[in-house]
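The complex appears here without one of its protein chains, the remainder shown in place.
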Amino acid sequence: MEYLVKITITLKQGVLDTQGKAVTASLHGMGGYEALQEVRVGRFLELRLSAKDRGTVLTLAEGMCDDLLVNDLIEERSIEVVEIR
Amino acid sequence: MEYLVKITITLKQGVLDTQGKAVTASLHGMGGYEALQEVRVGRFLELRLSAKDRGTVLTLAEGMCDDLLVNDLIEERSIEVVEIR
Amino acid sequence: MDYVKAGLRREEYEKIRSALEREPSDCELRVMGVMWSEHCCYKSTKPLLRLFPTEGDAVAQGPGENAGVVDIGGGWGAAFKVESHNHPSAVAPYQGAATGVGGIIRDILAMGARPVASMDGLCFGAPEEAKTKRLAQGIVAGIGGYGNAVGVATVGGKTLYDEAYNGNPLVNAFSLGLVRLDAMASSAVARPGQKVLLLGSATGRDGIAGAAFASAELGDDEKASRPQIQIGDPFEEKLLIEACLDLHEAGLIVSMQDMGAAGITSSSSEIAAKSGVAIELDLDAVPLREADMEAWEILLSESQERMLLIVLPEKVEEVLRRAARWGLGCAVIGDVVEGDRWVTRKNGTVVASLPASLIGEGCPEIHWPSKEPGDLERRWSFEPEDMEMPRDWAAETKRLLASPNLAGKSWIHESYDTMVRLGTIAGPGGPVSVIRVRENGHLLSLAMETDPWKTALDPYRGGTETVARALRTLAVSGARPLGLTDCLNYPSPEKPEQFWELEQSVRGMADSCRALACPVVSGNVSLYNETSRNRILPTPLVVAVGLIDDPSGLLLSGRWQKGDRLFLTGTVAASLAGSQYQILRLGQGRGRPLDLSFEAEREFIEKALATARAGLAHSGRPLAGGGLAVALAKEAARSNLGAIVSLPLPTRADILLYGEGGPRALYSVPLERVEAFLEIWNGFPLTEIGVTGGIALHVQGHFSLSLGEIDRALGR
Partner (left out) sequence: MKVAVITFPGSNCDDDVVHAVTAVLECDVAKIWHLDSLGERKDLIVLPGGFSYGDYLRSGAMAARSPIMKEVREHVRKGGLLLGICNGFQVLTEAGLLPGVLLANRRPGFICRPCTIRVERTDTPFTGAFTEGQVVNFPIAHSEGRYYLPSSDLDVIESEGRVLFRYCSFSGTTGDEFNPNGAAHHIAGLLSKERNILGLMPHPERTSEAILGCDDGALFWKSIRSWVERR
């Protein structure tokens, strides 16, 4: 089976979001976006995997997050698995 | 009302994703992830906005994407609006 | 909260209580626990640091301020310092290394100097370990990510590998800035009536009590011992640099202080103590990233990219205006008043009130017991005969060139911006880094050195050799040493044999500095670099700074020209003890490194200076790791030119080819200047060893390597 794994990675609360700070300031500077309170910038990864079932996919994805993709000191992740074929 | 806008930004098909390729290669290099075919790296933004309704929020979010957040030449976006209060 | 949990020893707690004449509050205990940690107050090493000579003709500011400053002529000074960021980099390699770079830059900035050049000293674990690769990649990316963005050129560094650094990598960040001597900032000039301002990022929960963390051994479970790590924002730092220099040049600030370890607490109490005044802080005025922070969290936060400013009341408005123009946050957070107190309030109530002088200077020194290790005999028992001579010299040389410690490091330094600010005359890739000072028309040479292997074998001799090697490197480039900065990286001082090593190596360094007239103007100590499994080699690292008055007197390496005569100056009989050749062959150092003759070192320095100034050589390279063979190969590779070399054989060939230590250099001299060269070196051991030319390095009777083979081995 083929799966698409969507991983959304965000900074933990309390961790300085350097990018978000700059983007917020820049949007405010452009005018018209006073309604905006805050932008937080994270990452989004899309993995294509083939595996026998959803459970295997999830285990693999968790493993990859731990091993490389996510820095759990400062980041949080959420994983969504979609079957594509 | 307060809203959370989640914007997922991905590279268009056809634009070579060197970061994704590098991530794929390092995961392959670690062993155990042969099932992985491809990683694509994108961006995830979370905006906090206050506005009177969902429609206004969406218009604002689209505007910010056009004005700054997304580069149409290479990127695609998907926007999700969540009411938080 | 009890004092042990705060990280204080009984004796320290008693001292605080008797100074206060009452029980310290929880907040006070936490503050003192951090301020009296090794990292902040050097309680274990103060007596040792006093061994260093700190005075000299060129010293404009010795140890004690944020950075040392030496006079570089024309009314200008160079402010410089090296600092460790070892523990943070072990747990969060990218952010740990990045914030190390940011931190040292702010120390330079606090002197009123514009940071212009950085270097990084890196010690990694066994190269084949996956974890080493991950740490090394993260650390290098962090240094580049921060340094490149703030626009300070990384002009050189040092990278070495040894399994002793497994899980305990070292990251020593050096930075140098330029300051007009009559405009040097000082933290000793605050006066009652002035205002205390906080410039830069809002304060968050990151890195709280990181200094205490840096002063303990790393736990086995790193995750458990991870404090909230600090995140570096080089974008904010770049603005902070420009804003501080702008305010300083406009005469708008009295004093400034970077916020490194122990953040607001250390910066404000240091100013109070040094200036002999009291400071009162209102924590409600501190801009916070998270509203619910407690007083001690605010006081000990190590949020990056902040500076503390002391400002005259009538200038506050203008400071706030300019800060806003630079896009930076700025808030008035307190007052300077009469007395010797450091008082902080939150919600109108006093949360800490301590004598300012007690906080920074009051910690009782610790004199750890020192004991000569019992295994010195065994360490030193080594005869060259214990090692078989290589059968294939070409293969042996290639193996050495390809070893991680000696191979090219372009994967590292090409990821750094080595040229920004247009000051780099010689960047990474050679033994010395050279920058130009447009302000006065002179050049500065910088040399970073460390030799943990020799230091481990014989700490005293390792210490002398480390300093001497840096000064030789400067001298060969034509630079007269002005001063040096050091970073003492060691395991725990609490084991008597380990303290002895620390003590002896500092003695060695200090003796070398004194004998060779190079004062120590700044430095840093990082102890407790060990885990339950592993401890680092004693790793004193130095960066020496030297001056070349006339740019035409600069001599670089890797510049052979066809037909040059090659000379080895210095003894042919070096030592295998702790040499790279030996480490590679035996997996560890054995034997006793050479005992230096300071007399010979001084002579070498004078002659090397004269050689460079008179322009007698095309190329000069001090011998270091890998000895003569590696020096020849690196010179050939960088010059893209071969040579025919024939060596005398008074000793074993491997000692001659690969031995290390002592004042030695390889020069290439054009034929017409040979006579003048010989005249200068008259009275010093000197051997003519060959002539340049061709496309191979041919060492008669031993090996012949094509330039292509050398390049491949070095990974160029």
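Letters A, B and C name the chains as they come in the text, with residue numbers starting at 1 for each one.
Following the convention adopted for this analysis, a residue touches a chain if its C-beta (ideal position, glycine included) is under 8 Å from a C-beta of that chain, and two chains touch if they have at least 3 such contacts.
Since the structure is predicted, the reported quantities are computational estimates derived from the model, not experimental observations.
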| item | value |
| --- | --- |
| Touching partners, among the displayed chains, of the absent chain | A, B, C |
| Residue, one of C:V4, C:M389, C:L422 or C:L671, that touches the chain absent here | C:L422 |
| Of C:P47, C:G73, C:G276 or C:G327, the residue in touch with the unshown chain | C:G327 |
| Touch criterion as defined above, residue of C:E12, C:E28 or C:D233 at the omitted chain | C:D233 |
| Hidden partner interface residues of chain B, rising order | 15-16, 18-19, 22, 43, 67-69, 71, 73-74 |
| Interface residues of chain C (partner: the chain not displayed) | 141, 144-145, 148-151, 233-235, 238-239, 325-327, 414-422, 424-425, 436, 438, 551 |
| Interface residues of chain A (partner: the chain not displayed) | 18-19, 22-23, 26, 29-30, 41 |
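Heads up, the rule we're going with is that only the chains that are shown with their structure count from here on.
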| item | value |
| --- | --- |
| Inter-centroid spacing, chain B versus chain A (mean Cα positions, whole Å) | 9 |
| Centroid distance [mean C-alpha coordinates] between chain C and chain A, Å | 37 |
| Per-residue overlap in chain B, given as positions that touch at least 2 other chains | 30 |
| Residues of chain A touching chain C in the complex | 14-16, 18, 21-22, 25, 71, 73-74 |
| Interface residues, chain A side, partner chain B - complex | 8-10, 23, 26-27, 30, 32-33, 35-51, 56, 60, 63-64, 67-69 |
| Complex contacts: residues of chain C adjacent to chain A | 91-92, 95, 201, 204-206, 226, 228-229, 231-233, 235-236, 289-290, 303-304, 327 |
